[in-house]
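With one protein chain held back, the other chains of the complex are shown just where they sit.
Naming follows writing order (A and B), and every chain is counted from residue 1.
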Amino acid sequence: MSLTTFIQHILTGVSLGGAYALIAIGYTLVYGILLLINFAHSDIFMMAGYFMIFAMATMPWPIAIPVVIVATVILGVLIEKAAYKPLRSAPRMSIMISSIGVSYLLQNLATYLFSALPKGYPTIAPLKKVFQLGPVSASLVTFLTPVLTLILVFILMYLINHTKLGMAMRAVSKDYDTSKLMGIKINQIISLTFVIGSTMAAIGSILYFTDRMSVTPFSGTLPGLKCFVAAVLGGIGSVPGAVLGGFIIGISETFLTALGYSTYSDAFTFMLLILILIFRPTGLIGETVTDKV
Amino acid sequence: MTEQTLVPVLELKDITMQFGGVVAVDNLSLQVHRGEIVALIGPNGAGKTTAFNVVTGVYAPTNGQVQFKGQTIAENFPRGKMETLYAGQNKGVYTAKVWPTPDLITKKGIARTFQNIRLFKNMTVFENVLIAKHMNMKAGFFSAAFHLNGREEEQMRQESLKLLEMVNLLDLKDEIADNLPYGKQRRLEIARALATAPDLLLLDEPAAGMNPQETHALTAFIRQIKKDFDLTILMIEHHMNLVMDISDRIYVIDFGELIATGTPEQVQNDPAVIAAYLGVDE
Partner (left out) sequence: MKLNNKKTYPMLSIAALVVLAVLLILLEINKNTFGMAVSILQKSAILAIVAVSMNLLNGFTGLFSLGQAGFMAIGAYVTAIFSIPTETIDSVYYTGGLAPWLKAMKVGLDVLPGFLQISLGILAGGLVAAVFAALIGIPVLRLKSDYLAIATLGFSEIIRAIISSPQMDKITNGSYGLKNIPGFALGLDFLPAGIGTLLVPFSVAGLCIGFMVLVIRSSYGRAFMAIREDGVAAEAMGINLLKHKEISFIISSFFTAVAGGLLAMFMRSIEARTFQITLTYDILLIVVIGGLGSITGSILSAFLVTAAKEWWLRFFDTPLVIGGVTIPLFRTGFRMVIFSLLLMLVVLFFRRGLMGNREFAWADLLSWPRNLSKKASSGPKTGKGGKKND
């Protein structure tokens, strides 16, 4: 592998990792607050892909993008209200099953509405513009993804660490019951979490699918699982952790594919998951907690 | 305890339990002798339940040793990150790591109850007790699965029924555990611990949430089972009437440290104990 191809792969990997990181944030925030693996998150991401296809059919991209983000946020919050809120006091397994049910519903709905055949993803012209940096060439989206990811993460970190709402979010994820007693409006905070998660998923979806060119009802599943792994890898509940995990998985996947092991790249992600769960279940930058007996 | 020779059953030696930078139990040493009822008391957060969790294998101690009937059942010394973080004493005295899982401790003859009742809620009273018999089952998996151990299974059931009769829960045997009144749930939890045929019973706040009458009945119940099952008992309790009434000896800890020990009379008059409970004017 020459230096040029190496840099080329790093660029592709970082870009994929950026998209993964954005999706992973949705998983990590929801898990942090509800202790729920939101299986439907991958399908929210997939639906955002379809929203973009339909939005771009009738409007120019600068309008389409905010429309898609709003639609995705509405979908995310709607799912929370309809499928998770009624089960607030139910055992955790029930909520997880409910999220699997929503995932199943969204996939079947997408198959029904848009058919199982791949639909072409619209081209956002400026994103596709190819840049030449010395011998390395890549489209704008490749450069933009990691930068945009980092900007969004910094905004999010500011929100979480320096605002009142962010403080409430941290309190809820630290101790659900006590924060309720402290007068924090739990439902509001949970909705906010889904708003943030869905926004990130919508942006991630645009960046991801622009590189992939097509969407199917099942194209969310595998990236979704990988992003959950990314969240666990970095330390579930932690936003910087999710970003770190996203980049690690994006880069390693790109290199494995480049080396000709593309069938094993998915397997590798899950190997990574099992290894991290054995040796460092709290993730790379998660904090340790002792179970109380 | 009168003129009997004292045979130590449980012995904690220099137990320190540190979570991160917080020392929950600090250099605690205590002995429980055969046939004694010993109480471990102290204000909330003093580290009593943590000490229980060390004895039962839920936590490995950070430093120190636990012996049961002369055998080391837990031992550890500060290692890894703890080596630099360690804020306790007696560093370097212990050199081995012994940390069996809680089920092995139970098999050795230590049974416990929990501060917040932990019954198998959706199972019947009878099943709750019967489960404790599983660990001593001789039949292997396949002979049990194909129900070839009929005699053993029958014996397990008979023993469980007998135990339920002894603790006066027989009439409730088919009731779902979660549906029992609070006091009965406490009693069932003790019965379930007894079904493991322990030598040493650890009771974690058995009278928590009980009214005076219930506490009174519990006192009699503990005396009764101690006699019937030839037990040694170590308990954590806040009800001072119960503690003073039933204990042979008392250990008082505060902020993880032992501050007094002795008979109920001695402890009651100890200025350090009074200070710990009531505070002192500086």
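Basically, contacts are C-beta pairs under 8 Å (C-beta built on N, C-alpha and C of every residue); 3 or more make two chains touch, one makes a residue touch a chain.
Keep in mind that what you see is a predicted model, and the values were worked out from it rather than measured.
K.L.:
What shown chains does the left-out chain touch?
P.N.:
Result for the missing chain's touching partners among shown chains: A, B.
K.L.:
Which of these touches the unseen chain: B:M135, B:A220, B:M240 or B:A275?
P.N.:
In the complete complex, the chain left out is touched by residue B:M135.
K.L.:
One chain isn't shown here. Among B:T101, B:Q158, B:Q224 or B:N269, which residue touches it?
P.N.:
Answering carefully, the residue with contact to the hidden chain is B:T101.
K.L.:
For the full complex, which residue in B:K13, B:H33, B:K48 or B:R192 touches the chain that was left out?
P.N.:
Result: among the candidates, B:R192 touches the missing chain.
K.L.:
Among the options B:L6, B:A145, B:M240 or B:A272, which residue touches the chain absent from this view?
P.N.:
For the chain that is not drawn, the touching residue is B:A145.
K.L.:
Just checking the interface: what residues of subunit B touch the absent partner chain?
P.N.:
So the residues of subunit B touching the missing chain come out as 56, 58, 101-104, 106-107, 111-112, 114, 118-124, 126-127, 130-137, 139, 141, 144-147, 153, 156, 173-174, 176, 178, 192-193, 195-196.
K.L.:
Under the stated touch rule, tell me which residues of subunit A contact the chain that is not displayed.
P.N.:
Residues touching the hidden chain, for subunit A, are 35-37, 83, 86-87, 89-94, 96-98, 100-105, 107-109, 111-113, 115, 218, 221-222, 225, 228-229, 232, 263-264, 266-267, 269-271, 273-274, 277-278, 281, 293.
Basically, only the chains that are shown with their structure count from here on.
K.L.:
If you average the CA atoms of subunit A and of subunit B, how many Å lie between those two points?
P.N.:
Going by mean C-alpha positions, subunit A sits 47 Å from subunit B.
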